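Read through the structure below, which is laid out as structure tokens, and then see the notes.
Of the protein chains in this complex, one is absent; all others appear in place.
Chain lettering (A and B) follows the sequence in which the chains are written, and residue indices restart at 1 in each chain.
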Amino acid sequence: MSAIQNIVMPKWGLAMQEGLVAAWHVPVDAVLEAGQDLLDIETSKIANVYESPVSGHLRRIVVAAGETVPVGALLGVCAPASVSDTEIDAHVKAFQDSFDWDGAKADTGPEPETAETTAGRLRFLRMGDGDGPSMLFLHGFGGDLNTWLFNQEVVAQSGRTIALDLPGHGGSTKDVGPGDLVTLAGAVMALMDHLSLPSAHLVGHSMGGATALLVALERPDRVASLTLLAPGGFGPAINMDYINGFIAEKRAKKLRAVLELLVADPTAITAEMVEEVIKVKRLDGVDAALKTLRDGLFPGGTQAIDLRDRLAALLCPVRVIWGRRDRILPASQADGVPASIRVTLLDAAGHMPHMESAATVNALLQEVMT
Amino acid sequence: MPMKSYRQAVNEALRQEMERDSRVILMGEDVAGGAGAPGEDDAWGGPLGVTKGLEPIFGRERVLDTPISESAFIGCAAGAAATGLRPVAELMFVDFMGVCFDQIFNQAAKFRYMFGGRATTPLVIRTMYGAGFRAASQHSQCLYPLFTHIPGLKVVLPSNAYEAKGLLIQAIRDDDPVIFFEHKAMYDEEVDVPDESYAIPFGEANVTREGDDCTIIAFGRMVNLANQAADNLGKSGITCTVVDPRTTSPLDRETILDTAGETGRVVVVDEAHPRCNMATDIAALICEHRFADLKGPIKQVTAPHAPVPFSPALEDLYIPGVPKIEAAVRELCGKGH
Partner (left out) sequence: MQLSRDDLRAAYQRMCLIRTFEDTVHEEFSAGNIPGFVHLYAGEEASAVGVCLHLDERDAIASTHRGHGHCIAKGCDPQAMMAEIYGRKDGLCGGKGGSMHIADLSKGMMGANGIVGGGPPLVCGAALSAKYRKTGGVAVAFVGDGGSNQGTTFESYNLAKIWNLPAIFIIEDNGYAESTASGWSVGGSQVGRAQGFGMPATEVDGHDFFAVWEAAREAIDRARSGQGPSLLHVRLNRYYGHFEGDALTYKAPGELEKVKMEQDALMLFRRRVTETALLDGGELDAIERDAEAQIAHCLASAKAAPMPTEADLMTDVYADYAS
């Protein structure tokens, strides 16, 4: 394997075909640590910091700030000092000559599938291959499988992954029954049955975290591990201003203020993200489903089900990841959990650690898969 | 999300609402085509194929070809709406309103108010408008200002395929008479459109660009041109807010006034003739309520006060274009930019 390491335009989400390099956080010749902020990338839907996928000496910046290139295009090159400039020039030229500029744009990647299951129609996205248990991603309230755009593709390099739209969300059935965790957990089991998965690594965010937790408690035989990101079910407190605002606000200006509660850095919420959420909320049945879930999960403004007392009963490996700047579910809910549960608190993250600190979360997820 | 054309989006909205609600019926000249003729059924699906494929699904009982009698079938649709159906009538070109306007503005528009709130008229009239088709003076007009003038009518100007589907579904579910304007030059334009049904509420403007230097308020097809102008101007450091009001009645006064006040510079882009059009209406609204915030005059970019000409050489001059919008913004923002 060459000592030269490529940094390429990542693919964030199904629709991403190209990205704009908005700014480099480091100059040429910088020494990079994997996970450090490397550059800002903007797509038509999202803007985020891209954290360095590698550690090493940044020898070339191939795409300057302000340029837009396809997914997979070479952005920069790392190599130790022992590699000569001539070798690096040759490496870059070889990459550029062989890169399929048109094909990169045309490649839409894997498409979500839908299945009629015992829990109704469910949409899910499969990525990756391998022999071990699949990693099954469960999004939070109001999200969908695209929540994992910074994570699923990375983890899929280590094995099979599946991101699910929970009932009431994305392309899945809008029938959420009484809007309780049992219904959501039932949908997870239904998909696992449909795909003949004996067990899976469950990754759940927020409401999806509470769902994963309930599955693990009720069917420990089907859960290989749990990774819970800012999970529900860890205490009564929840910021209902967020939940109610998410449901009620139909217009960009006001909804943006609500969505900004999700993240530590409000500039991460782009106009396009707000517009995407509005578009989802307009779909027939979504409003009713969200209200039913709210009333079922958070009656009287607190979480209906507190699973803390049952955490000690969990048999599988469990990790909890929480952003210290979470304004939806307080990170203090991770305090005092049984010692068997590993807790990772992230200083820079709000309620969306898998997006705000994607590299760190991805490293922990890959650890689970290997 | 799949890419769909404006034509597909309208067709899908009609199909999904007809599947959802058996009271929804279509009527109009050649909406299926071939009625009583020896050849193909569903021969046309409307003159530009927008309703193609609906008659084979729903049958001639629900997709009704009409004679060329706009007064009769537009009035018929109004009468059916007042007595339990939810008709979608197609007035092929809005220019033909001249022969049936009474049934729209004296009948359908008036029922609710004139009958003391005891009538409901869930009628949709779909109609083609706009220049660019080399269709000349009697098939190219905008005319939405005339309908906007009438209390009791709602007037919708979708600016792309996503908007068209959501706004048409809302129109069909709405309990008031709605005039739904489809720009004939946009039918092949594609954007992402969800397969699922969704409704976009009336009276909520869409802010398609956010900027600091100038607010461009544009209607219908002009929204895309305004977006292009804003993107071009952004490269030279002038940032614009672009507002698509979506409906001229109801009108989202709040968003228009807020965005106008935020930049203090306003360009209104309206494909209609310049007198008593949406541009004059919006300009007057802003002057009345945000005069103190304005840093310069409100610029109106419109078609000229002339009928739409036939010759491509003339029609291209006639239609407001991106360069005119950019020039208006640059003039307002001063030579410094």
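The working rule: a contact is a pair of C-beta atoms (placed from the backbone, for glycine too) under 8 Å apart; a residue touches a chain by one contact, two chains touch by 3 or more.
Being a predicted model, the structure only gives us computed values, none of them experimental.
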So which of the visible chains would the left-out chain be touching? B
Which of these, B:81, B:97 or B:157, touches the one chain of the complex that we don't see? B:81
Touching the left-out chain: which of B:34, B:53, B:152 or B:321? B:152
Please identify, in ascending order, the residues of chain B that touch the omitted chain? 25, 61-62, 64, 66-67, 69, 71-85, 87, 102-103, 106-107, 110-120, 151-152, 154, 174-176, 202-203, 249-250
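Definition applied: only the chains that are shown with their structure count from here on.
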Can you name the residues of chain B that touch chain A in the complex? 1, 162, 166, 192, 194, 196-201, 204, 207, 210
Counting only contacts in the complex, chain A reaches chain B at residues 15, 171, 250-253, 271, 279, 282-284
